[in-house]
Each structure stands twice: as C-alpha cells, then as structure tokens.
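First, the structure itself, so that you have it in front of you.
Of the protein chains in this complex, all but one are displayed in their positions.
Chain IDs A and B follow the sequence of writing; residue 1 opens each chain.
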Amino acid sequence: MPSPLLEVAGLSKRFGGFVALDGIDLAVAEGERVGLIGPNGSGKSTLVNCICGTLVNETGTVRFNGETVDRLLTHERTRRGIARSFQLPRPFTTLTVAGNLRVPLLYTVNARPGHALSPTELDARCAELLELVGLADKATHLPRDLTQVEMRKLELARAMAAEPKLLIADESMAGLSHSEVDDIVGLLIRLNERGITIILIEHIMRAVMKFSQRIIVLVSGKKIADGAPDTVIRDSEVERAYIGQ
Amino acid sequence: MRTPVFFLISIAVAAVVFFAARLVSNDYVFFAGYTVLQFVVLATAWNILGGYTGYVNFGSAAFFALGAYATVFLHKLYPLPIPLLIVTGGIVSGVVGFGMGYLTLRLRGAFFAIATLALAVVLQTLVVNWDYVGGSRGAYIIRPNEIALVGPYIQYLFLLMLALTVFALTIARGIERSQLGYGFATIRDDELAAEASGVPTLRLKLIATTLSGALMGMAGAPFPYYIGYLQPSSAFGLEYAVNSIAMPMIGGTTSWVGPLIGAILLGSLQQIATVTISSAVNLLIVGLLLVAFVIIAPNGIVGLVQGWTRGRAK
Partner (left out) sequence: MGEQVGLSFDLLINALIAGILLGGFYTAVTIGVSISFGILDIVNIAHPAFIILGSYIAYIVNARLGIDPIATSIIMLPAFYLLGAGIYQVYYESFERRGQEALRGLSFFFGLLFVTEVMLILVFGVDYRYVEAPYIGPSWHIGVMDFPLRMLVPCIAALAMFAALELYLSHTFIGRAISAVAQDQLALRLMGVSPIRIKRIAFGISIATTAVAGALLIIIQPVEPSVGREYIGRVFAICVLGGLGSLPGTVIGAMLLGIIESFTATFYGPSWAPAVAFGVLLLTLAFRPAGLLGR
C-alpha cells in the first residue's frame, strides 16, 4: 500500500496552560475525501494551522508526500502542495477579487519548477476559478463589497488557485443555502475526481455525509473516532460529544 | 505606462525643473529645492516599507544619518565624488536595514517599529561618542564654490538630488506595478493569508527594509556637503523622523504619488514656515497634521481625491 499523502503523528499544541491538541495521529491517503468534524473549540482549526505551519506544534511530526515538513515555513508547505481556506475569511482587502486569486497563481503555481503561467494564462485561470465558484461577475469588485457567503467562496477559490495536492476547506459552507451547499459539495467532488485530496471541515452534517469517504472526529483536542461515515455517526462517544453540548 | 517610459519622462521633467530653476536669479531656489527633493526621496523610501508592506519605520533619521556619516568618514580618508558617496551611503544603510530586519521582522510589526525607534537613539549615541567623525562637536566639510559644467556648487547638489528623486520614484512606481508590489500588498493586507498563498513574506519584507534603508542612506550621503557643518543633532533631527512618516501618510500611502504630493506640499510649507515662524512651531504643525490625517483621512490626499472622483462618477 502506498504511503499516505498526509501523516500526522503525536501532534500536540498548547496555548499557555490550555492544551488545544493532545497527541493527534491521523493519515490521509492520496485521493481520499475526508471529513473532519467536532464541536466548536475542539481544535479543528488549530490542527489545520499546525499542518500548514501557521502555528508551530510542540510535539509530533507532520509528513506530507513522504517528506517531514515540520521545519518548513507556511509558504514552503503551500508550494509543496498543501492549501487551505480560513474559517473566518481573510481576503486581501486592497486587491480586487480577481487580484486575490492572482496571488497564489503568481507565488505558488509560478514558483514551482516547470512551466510558469504567462499573463494571458494567468488571467484565463483566474476567470476559470471565479466561474467555478460563481463569482465571475464580481471579478473587479473589492472584497468589502462581497457578502459573507461570497467571501467564503473567494476563500475556497483562493485555496484552489494554489493548485494543491491536498486542499483543506475550513467551514466554507457556513451560511450557504441548501442548493449552494450542494453546489460546493459537487465542486469539491469534481476536484477530487481530478486527483486533489480533500479534507472538509464542516458543521453541516448533510454535506459531510455526502462528501466524505471517511470521517475523523475531534473533541477537546483528542481524536475520538476515525472511520466510515455510517460507523462514525453511530458511535456512542460521538453522539455524546454532540448531544452533550 | 511602462517603467522605462516613465523613467524617461521623469528625466525630461527633472531637466525642465532644473533649467527653470536656473532662470531664477536667486540661488535660494536651489537650497530650498534641495531640501524638498530630499524629503521626496525620504518619503518615497519610507513608503516602500510603511505604505506598501505596512511595516512602520520610526527611525528614518537613523538611516539618513548613516548615509551622511558614511560620507564624513570617507571624506576624511579620501574625498570621493558625490555620486560614489551616494552609492556607499546606500550600501551602508541598506546593510543596516537588512540586519535589523533580519533580527526583528520575524516577530510582529510592532516590534520592528519599536526597534527602529531605539535604533535611532543608539546610532546617535554611537556617533556622539565617535571622535573620528566629529562626535558631539560636529564635523566640517569644506565644499568647493563651483564645479565644472554646472556652475555654483549648490546647483550641482540640486541636480544630484533631482537624479536621486527620479531614481527613487521610478523604483517605487516600478515595484507597485510588479509582482513584488502584489506581494507587498498581501503582506500589508493579511500576512497570514499571504503566507498561506505561497508568498515568502520574510524574504519580501527584507527586500523592502533593505531597499527603503538604502534609499534613505542615499538621500543622506550628500547632506554634509549641503550643510557644511554636520552635527549629530541635525543629522538625527526630529524633522526627519516625523516628516518621513507625515508626508506619505498625508499624501497617501498606497501609491508612489502620495509621498511625492505630501513631500512637495509639506516640504514647501515648511520652507515658508521656517522663515516666517519658528522651526519648532513648524514641526508642531506637521505633527498635528499627522495625527489629524491619521484619524480623519487615513488614505491621505490621494485617498480623498479618489473618493471625490468616485463620488462624482456616481
């Protein structure tokens, strides 16, 4: 069996006295669709931050594509193929919507060895991405003109623009309508079919169940379940964690 | 407009300015003009770091003075032509900018800002204690009265500062329109998101700090020749610290035009004010304007104009 694309082993993170993550082990195989769920404050975003290098974990290692990435800065990990969207959208406020997408194209895609995109190819790629998430008519607007939902779509598009091997989508669907949720799930599945491994962090259970081949559950910084969706949601500990809050 | 075209047009404008100045029979035009141009360079340099990347430098005086004192130091060894001194001033200040950036840019912007403030005080202490460059007594630089091809020496200095201004503005504008400028803007807007998008933020910040420091040093290098007698209190003077921040903030920090407008406006106003009122009151007004603009018109004059034209278009 080929080694997993992403391996996290014994990862812990504290903030002062507060233990945010306690010895997390997980693995994601190439091409998988994994759902990551858990109550608010369980450490999901902290885990993402540690995987991406935005935060430095105290113990444990992160291996991506066979390489230990612990010593790499965030932008180096992005260039190696890990992209993420932020739970609270963080757009570049002085750049246009299209401009926001140019950044990962210029600094990640063009920074990788091989054919760099020409200016026309860049523009075409921007337009394509905007079309995919339904923001084509907002291309020249500034992020402050967007609705919350549109900003989340921009977040997702910006992560996609980095042409990742592994895409971590952090609560991209909050506030979306029923059909919009289906649209995004469909989009993510299509991306997955193109070969992108995806970790979906979501509270909308319908989307998680529809999308995931496997679900990982985080509660209070510990992994309490990891398996097929039907098995996991019937797990008594998982039920307790969700009903208990 | 592509950068080489801008460069040529700027040179043409500069030439017009120079020859127009020569038509005025009073050399004061050159003295005052030199100071205003010096501020244009300082404001533009500050803005490359402060306006484009969002990292505030409070120690502009330090980088400026480094250029000036590099000149004094070298002058004692062997009098070099000023263009060469400008280059060495740039190198010295650029290296210090790089060093300081390397030590403090990995931390928050606030620490970098504080470090620049402390740097100015420390460098002044070092210079005051260093007799070779005159210490607290100051250093004299005898400048010739005339120079071949140009005429009065002050006109030569003015011409050099014009050239430096063209250089600085071209660089600033060039960066703004380049991929580097995009990277700088992302650092200013959201550094975490920039890193996540693949922007090597530390490397870019170091480029900005080094470039900014170098340009300030270049502006400072001819200063001893301009002023004739260099004292630490004038090289590290208050007016450099506040003006290099006030001029871009009041002019507008998001484009190369802002520092230019801010420097010309404030610089000229100050030249008039220093003659009519005291220089301390003049500085007070600059400080008050800075506070007022920062609160009321954060995007400066450029921002006000943009808002006004956008309002008219509707």
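Following the convention adopted for this analysis, contacts are C-beta pairs under 8 Å (C-beta built on N, C-alpha and C of every residue); 3 or more make two chains touch, one makes a residue touch a chain.
Quantities reported herein were computed from a predicted structural model and do not represent experimental measurements.
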item: Partner chains on view for the chain not depicted; value: B
item: Listed residues B:74, B:114 or B:227, member touching the removed chain; value: B:114
item: Hidden partner chain, touching residue among B:33, B:50, B:67 or B:90; value: B:50
item: Residues in chain B touching the chain absent from view; value: 50, 54, 56, 58, 103-104, 107, 109-111, 113-115, 117-122, 125-126, 128-129, 188, 238, 241-242, 245-246, 249, 253, 280-281, 283-284, 287-288, 290-291, 294-295, 298
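What we mean here is this: only the chains that are shown with their structure count from here on.
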item: In the complex with chain A, residue positions of chain B that touch it; value: 179, 182-183, 185-186, 188-190, 192-202, 254
item: Touch list for chain A against partner chain B, complex; value: 52-54, 73-75, 78-79, 83-84, 86, 90-95, 99, 102-104, 106-108, 111, 158-159, 161-162
